[in-house]
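Heads up, one of the protein chains got dropped from this complex, but the rest are sitting where they should.
And now, subunit A:
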């Protein structure tokens, strides 16, 4: 009995080792061997079908082999990436969501892009406080436990950095929608309405603005009009059902639906109420949009209507040859829902309305598909979104004509992917 068990253990260990050191090579060898020794019993067809595979014979890992589950190791390439030359340090930098590998409208927590201004603050929830002060009747301090005793709500919202696609103002530069459009994510938030917290302190009648502040060493601050704060802002402590990730502001962050990501202050520790904006660093020297005439727009909060084809795209070429192909992409708007997405395969000469699929939610990502028969010829793929307010996604040239090339922020121009006959894809711009 013991002997038998040991033998089996050894076999399992061996097979697992083989599994780990490259099942492709092993599978190929097995197939070759199968063909070479084709005897009367040899089956015709793919060895993955005709031969019993390890996972079909032996036991796999038991429960809790991963107490917190992780993706299959065959998905190891589905990760956030950064562009090292963009920033001086990784503590004040950005990483990008791998949009080309994802589907549906929800971004997994570990893949949500990051933008920190002083690294990831690590805060024990029992040590965290949220203060409300300024033009209120009673300045208050809340613990995390206090916050969780307010009535809770769940909402799906996209969060886009104002600088998403910012490197593309001067023309096609980065080869992959992860880099050109990956500063966006969309999750379901659980939290409490900001208006409940402000109401608890009692907002004075002359109040017009709030100033949220982070607890990290950047002490991030932004001025937000009181009207927005009382409308749909949330103070959120969960994303996709679990606690916020540290890099997304654990234990609590502000949610400012449809508005630029910089305002969604992470590690939220204070809300000041005032009668004027504060003109903080992130709303003067940054997150203002310089125009060609030397003027700069400020308080450009709403994220405009935008879309991008996520597959095919430079990091997700067509590998299957001609025939049926799925064009898939994302659309979103800070003005509300997406009404329609059109797709062009000829660089914008002709358009076909794509199919929106899955939930269509206010200020959330929308998924679209266009199913085509690809004849193997070159394509110039574009997508163009229209939101429920009637705004149509502009071309990049239209944006440049209105703003010049130095705005950095709010580049929502139509993206073009050049699909070549071999299925590879490149970021280009067209006339």
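Before moving on, here are some points about what is shown:
Operating definition for what follows: a contact is a pair of C-beta atoms (placed from the backbone, for glycine too) under 8 Å apart; a residue touches a chain by one contact, two chains touch by 3 or more; residues count from 1.
By our rule, contacts and distances are computed from a predicted model.
Within the choices "LLM class flavin-dependent oxidoreductase", "Cytochrome c domain-containing protein", "Branched-chain amino acid ABC transporter permease" or "Lactate utilization protein", the name that UniProt assigns to the complex's undisplayed chain is "Cytochrome c domain-containing protein". Between the chain not shown and the residues A:155, A:185 or A:269, the one that touches is A:269.
As for the chain not pictured, it touches subunit A at residues 77, 81, 83-92, 117-119, 131-134, 137-143, 146-147, 149-150, 171-176, 179, 196, 199-202, 211, 213, 217-219, 221, 269-270, 272, 274, 276, 278-281, 284-285, 288, 290, 292-302, 304, 314-317, 342, 346-351, 380, 384, 386, 389-392, 394-395, 398-399, 401-403, 406, 410, 418, 424, 426-431.
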